[in-house]
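The complex is shown incomplete by one protein chain, all other protein chains being positioned as in the whole.
Presenting chain A:
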């Protein structure tokens, strides 16, 4: 859904660029206005990127659950929590390590490293699932993003995958969801786009937990199922849904509203971002890695 909206927005931008090219040829005097427009557009573009960085700040688009005051209070609480803990930018497919306080573990803390296979919920209910294979057994942990028992969330490898959900890793060979527990964080240059990992994984033979042949998965090698299942998949497919503008509208928050929402929290979020960057720089200088 987001992808489709993003595509639409991109095409709009392109159109605008084309117009701008035409107009600059005709009139060169109004450069200041142009610049203003460009900067405002830049800000706008940044906000539109916020919906991928902070997707949980957008409320549920279900109309019957919406209330402006509740959403405002929820956002306030979220920002308040973010002042205490750095919740970094991450996507489905990124590898995270989460440190939580656990009453029942011997050291009273527990660390888990794994790949994010799902990210869902909005507001204070935002959650994500981490998956890893530990001692030849698949382990998944669901974390609530704003749970105060979480002490630290660290992104070890920031990347995206070809799909919005990686739940098919449950039916894939274990090597695809095995990650080193003592993995070190890989640094990305600042301002660089988030890399997309084009890896295609191999599924185990059936039986599966879900009918993966129906999901139009991009990050999976060719799926071997009998022809009658493909036929059934074709029968149940709804290829017209991506053209259903009304459905997209009902399932997304309009862009104007998104700008309004991020306008409210942007100063606080930017401040938090800057402090986090400072801390990051400090840490890299203070703690050099030991070689040999």
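Couple of notes before you dig in:
Here is the rule we use: contacts are C-beta pairs under 8 Å (C-beta built on N, C-alpha and C of every residue); 3 or more make two chains touch, one makes a residue touch a chain; residues count from 1.
Basically, contacts and distances are computed from a predicted model.
The protein name that UniProt records for the chain not on display, among "KLLA0A08800p", "Ubiquitin-like 1-activating enzyme E1A", "Large ribosomal subunit protein uL3m" or "Actin-related protein 2/3 complex subunit", is "Large ribosomal subunit protein uL3m".
Considering the full assembly, A:102 is the residue among A:102, A:180 or A:257 that touches the omitted chain. Listed residues A:77, A:186, A:231 or A:263: the one in touch with the omitted chain is A:77. Considering the whole complex, the residue from A:52, A:65, A:230 or A:249 that touches the absent chain is A:65.
In the complete complex, the hidden chain is touched by one of A:54, A:112, A:128 or A:146, namely A:146. Contact residues of chain A toward the unshown chain are 64-67, 69-70, 72-74, 77-78, 80-81, 83-85, 101-103, 108, 123-125, 144, 146-151.
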